[in-house]
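Before anything else, here's the structure in question.
With one protein chain removed, the remaining protein chains of the complex are shown where they sit.
Labels run A, B and C following the written order; every chain starts at residue 1.
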Amino acid sequence: MALSRFEYVKQFEEEEKLLPNCWIVVRIDGKGFHRFCNVHSFTKPNDLDALQLMNFAGMTVMQEFNEIAIGYGQSDEYSFVFRREASVYQRRRDKLVSYVASLFTSAYMFHWKRIFDSRSIDMRYPPSFDARAVLYPTDENLRDYLSWRQADVHVNNLYNTTFWNLVASGLSNADAEKRLQGTLASDKNEILFSQFGINYNNEPIIYRKGTILLAKSVRVKDKKQRLIVPIFDDLISDTFWVKHPEILDKKAKTDDVFDLAENHTQPIILYQLTVQERRKAGHNKGEATKNLLETGSS
Amino acid sequence: MALSRFEYVKQFEEEEKLLPNCWIVVRIDGKGFHRFCNVHSFTKPNDLDALQLMNFAGMTVMQEFNEIAIGYGQSDEYSFVFRREASVYQRRRDKLVSYVASLFTSAYMFHWKRIFDSRSIDMRYPPSFDARAVLYPTDENLRDYLSWRQADVHVNNLYNTTFWNLVASGLSNADAEKRLQGTLASDKNEILFSQFGINYNNEPIIYRKGTILLAKSVRVKDKKQRLIVPIFDDLISDTFWVKHPEILDKKAKTDDVFDLAENHTQPIILYQLTVQERRKAGHNKGEATKNLLETGSS
Amino acid sequence: MALSRFEYVKQFEEEEKLLPNCWIVVRIDGKGFHRFCNVHSFTKPNDLDALQLMNFAGMTVMQEFNEIAIGYGQSDEYSFVFRREASVYQRRRDKLVSYVASLFTSAYMFHWKRIFDSRSIDMRYPPSFDARAVLYPTDENLRDYLSWRQADVHVNNLYNTTFWNLVASGLSNADAEKRLQGTLASDKNEILFSQFGINYNNEPIIYRKGTILLAKSVRVKDKKQRLIVPIFDDLISDTFWVKHPEILDKKAKTDDVFDLAENHTQPIILYQLTVQERRKAGHNKGEATKNLLETGSS
Partner (left out) sequence: MALSRFEYVKQFEEEEKLLPNCWIVVRIDGKGFHRFCNVHSFTKPNDLDALQLMNFAGMTVMQEFNEIAIGYGQSDEYSFVFRREASVYQRRRDKLVSYVASLFTSAYMFHWKRIFDSRSIDMRYPPSFDARAVLYPTDENLRDYLSWRQADVHVNNLYNTTFWNLVASGLSNADAEKRLQGTLASDKNEILFSQFGINYNNEPIIYRKGTILLAKSVRVKDKKQRLIVPIFDDLISDTFWVKHPEILDKKAKTDDVFDLAENHTQPIILYQLTVQERRKAGHNKGEATKNLLETGSS
C-alpha cells in the first residue's frame, strides 16, 4: 500500500508558531454551561463545588506545564498564562490550544465524582470547553488582561448576587431583570444591604475575586514542597504583584516558603497532599490516583 | 471597577478564519497514549474495546456537528472532515480545533465505564488529545488525505501484528524488532502465515482498515432513522466513493436506506438505538443518558 | 562584533506560506491614484496611454513569473493569477506580495517616458501601489473572481463615461452626480445615446472590458515566438475559457499559434518584438533595453 503516494498531503499542514517573547494566554471557556448548570442543578448564583471542580481542572493543567506563570479562574472560564520564553510544543498554536482544552476537560470529568458524589449528582452528558490563545507583548498588557477578567467577575457576580436574591424574595426572573436595569454598582450594593441585609464585601471572596493559581513552595508538617496553590486576592492592585514577583520575573523566584494560612484546607491542597503521601507510602502514581478516585478525598 | 479601562486587551485576540470553500480536516491525536495503553492494560497490538471507545467519542463529535461529511478513526487518532461550505463558528480556527478536542476527550471519558466496566478497568489518570486543522482545496486532496491515514493503519498494523506475534512466541522486544528490520509487507505476511498460521487478510477488518463514520438513514424495526454508522471498508479505491456519493456532494444525498448488515450489532449502533427508545418512552435526553450511564449497554 | 549574539532575532520572522493547490491572486492597487491622475493630467474618464502603461507593467510581471496563468488589468489595478502548483518563493506570502508590488511599480516608472514623452508629461512624484494575495480553492471561485473584476470595470466605466459626458456638456460635477443618482445601467445607456449620440457598446473595448494578458505563441514574420499578449474580451462567458483552456489546465497547452489579429499593433506587442529584434541583432538584453528607453518606441 503506497503510503508515499499520499504523503504529500502533509504539506498542507500549517504550523503557526506563536510569536516568541510574548506572554501566551490560553483561555478556556465552558460551552453551553448555562444549560449544563441547570441540568446538573448547580446552585445559583454560585456553586462552590462547581468552582472547586474548575480549580481541580486548573490545578491539573498547571501541574502539566511548568511554563505557566499564573492561572486564573472565574465562573466557567480559566486563563493560563505561559511565560514569554515558554517553548512548549515549539509554541505551535493548534497543539497548545487543543491540548490545554482537552486536558482541562479531562481533569474536569476525572474529578467530578470526588466533588459531586456527596451530592449524588451524576454527570448526565459530556461537558466541553473551547480555548483560544492570545499574545501579550508587555507585562502591562498581561496585567491588564488579568485585571479585565477580574473586573468582569466583579461586575457579573454583583449583578447575579442581587438578581438571585431578588428572585429568591419572590420576584419573577423578568421582574428581577427589570428591577436591575440601569442600576449602578452602588445601587446593587444598596439593594443587597437594605433589602436582604447582605454586605456584598462579606460575600465569599472566591465568588467576588475568582481563584488565582500559583506554583509555590509551602511547608507542610515541617517538610517543604512545591504545590499548586489557590489564592483569593485582588490582582488589579500593585500589592499583589509585589507579593508575587516570580510571576512576571522567573528569576525573582525566592526560596521563601509561602504561607497557606487558611487556604491549607482548600480541596486542591488536601488532594495534592494526599497524593504525595500515598506516593511516599510506596504506591506508584497510577495506583495512588486510582485509589483516590475510588475513595474520594473532599 | 472600571471594566472598560482594561477592555482594550480584547484587541489582541486574533481570529484566524479558515479559508472558505476548502475541506477542513480536524485530526485528534492521543497524547502519550503509549503510556496510557500500558497503564490501563490495553491488549496489544489492538484492543477492540479501546477502539470501540474511540468510536463512541467519534460518534459524539459527529452528532454535534451536522457539517461533518465523514469521520475516520484508527489507533489513537480520529479525523473529522467538515464540508467545504461549513460555517461552524464562522470557521474560526482556535474555537473549532479546541472544541472538537474537548468534546472528543469528554465523550471518551463519558463512555469509559460503558466499555471497560466489564473488564474492571478504572481510569487511573485523565487522558488527553491534541488536535489540528488542515485545509484541503480539492476533492482529490481530501481523498488522498484519507487514503494516507488508511495506508498508515495498514502499514502499522501489519508491523504490529507480526511484532507482537513474534514476542508472544518468545522473542524479546529487541529481537522481534531486529527480525523485522528491513522486511517488506510480503515478508511480514509470510512470517505471519508460515510461523503463526495467520492469514493477515483474515484479521478483523477494524484493525486493518480503521473505522469510517457516516451519517446514514437506516431502517430499524420498520422505522427509518438517521444514525452515525460505522463502516469498515477500503476507502482508497473508487468503489467506496461511488457507494457513498453524499460525502463529496451534499446534494447527492439520497433517501435510500443504508443497509447496516452485520454492523447492526456494533456498540455505537446499539447505543444510539437504546437512547432513542428511552427518549421515545418519555424520558428526556438527559435522563436517558443518565440511565444509560448507570446501567451500561455494551 | 558578535553577530551571533543578536542572531536570535531571526526567529521572530514568521514565514506564512500560502496554502498549496489553491489559485493565488496577487492584486495590485494604485495608492492615491485620484490625485496622481489629476497631477499628471490624465484624460477622463479613461486615458489610453495610462492604461497602456499599466499594461507595460503587467507585461513585465508576466515575463518575470512563468507560473502566472493570466493577468487582468483595469483602471489602476492589476490582478496576477499564479497557478495552483506555483512554487514561487515557496509560496511565502510577504515575499510574493511585496515583490510583485515592487516590480510592477518599477516597470510602471521604467516605461513612463516611452508612453508619456510625446505628451511631455514628466513624472512629478513617485507613484506607488499596494498588493494583496488572495487564495481561491476552485476553478469556479477563480473565474468568479475575474468576473467580479470585469463586472466592476463595466459598472464603473458606464458611470464614468456618462458622468464626464454630462460634465463636458456643461453640468457641474455635483449636478452630474445628482443626475445619475439612482439610475440603472439602461438609464445611463439611454442618456449617452439620446443626449450625446453615443452607443456605449461602441466605446473602445479596452475601456469597457479591461485588458487580459496571456502568454501565447504567435507567428510574426513567419517565426513562431512566445509573447505576452493583450486580449480584449468578455471573460465572464464560457466562450473565453473554451478558447483558452491552458489558463485553467496547464497541460491543455497547445502548440497552436495564436492569431494576434488587430492586436498586433498593441504597444506591448510592438515593444516585445523590438526587444527581440535588437537582441537578435547581437545586443545583449541590457543594451537593448537601454536603447529602447532612450529612443522610445510608442
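We take it that a residue touches a chain if its C-beta (ideal position, glycine included) is under 8 Å from a C-beta of that chain, and two chains touch if they have at least 3 such contacts.
In this text, all values refer to a predicted model and were calculated from it rather than measured experimentally.
In the complete complex, the residue from C:65, C:129, C:258 or C:271 that touches the missing chain is C:129.
Interface residues of chain C facing the missing partner chain: 1-3, 5-10, 12-14, 16, 31, 39, 60, 93-95, 97-107, 109-110, 122-136, 141, 144-145, 147-148, 151-152, 154-155, 185, 236, 285-287, 289-290, 293-294. Touch with the hidden chain on the side of chain A covers residues 19-22, 84, 135-138, 141. As for the chain not pictured, it touches chain B at residues 11-12, 14, 16-17, 19-21.
In the analysis below, only the chains that are shown with their structure count from here on.
Legend note: the chain whose CA centroid lies nearest the centroid of all displayed protein CA atoms is B. Taking each chain's centre as the mean of its CA atoms, C is the chain most distant from chain B. With centres taken as mean Cα positions, chain B sits 30 Å from chain A.
Chain B and chain C, compared by their mean Cα positions, are separated by 50 Å. Chain A and chain C have Cα centroids lying 56 Å from one another.
Shared interface positions of chain B, i.e. residues touching 2 or more other chains, are given as 135-136, 141.
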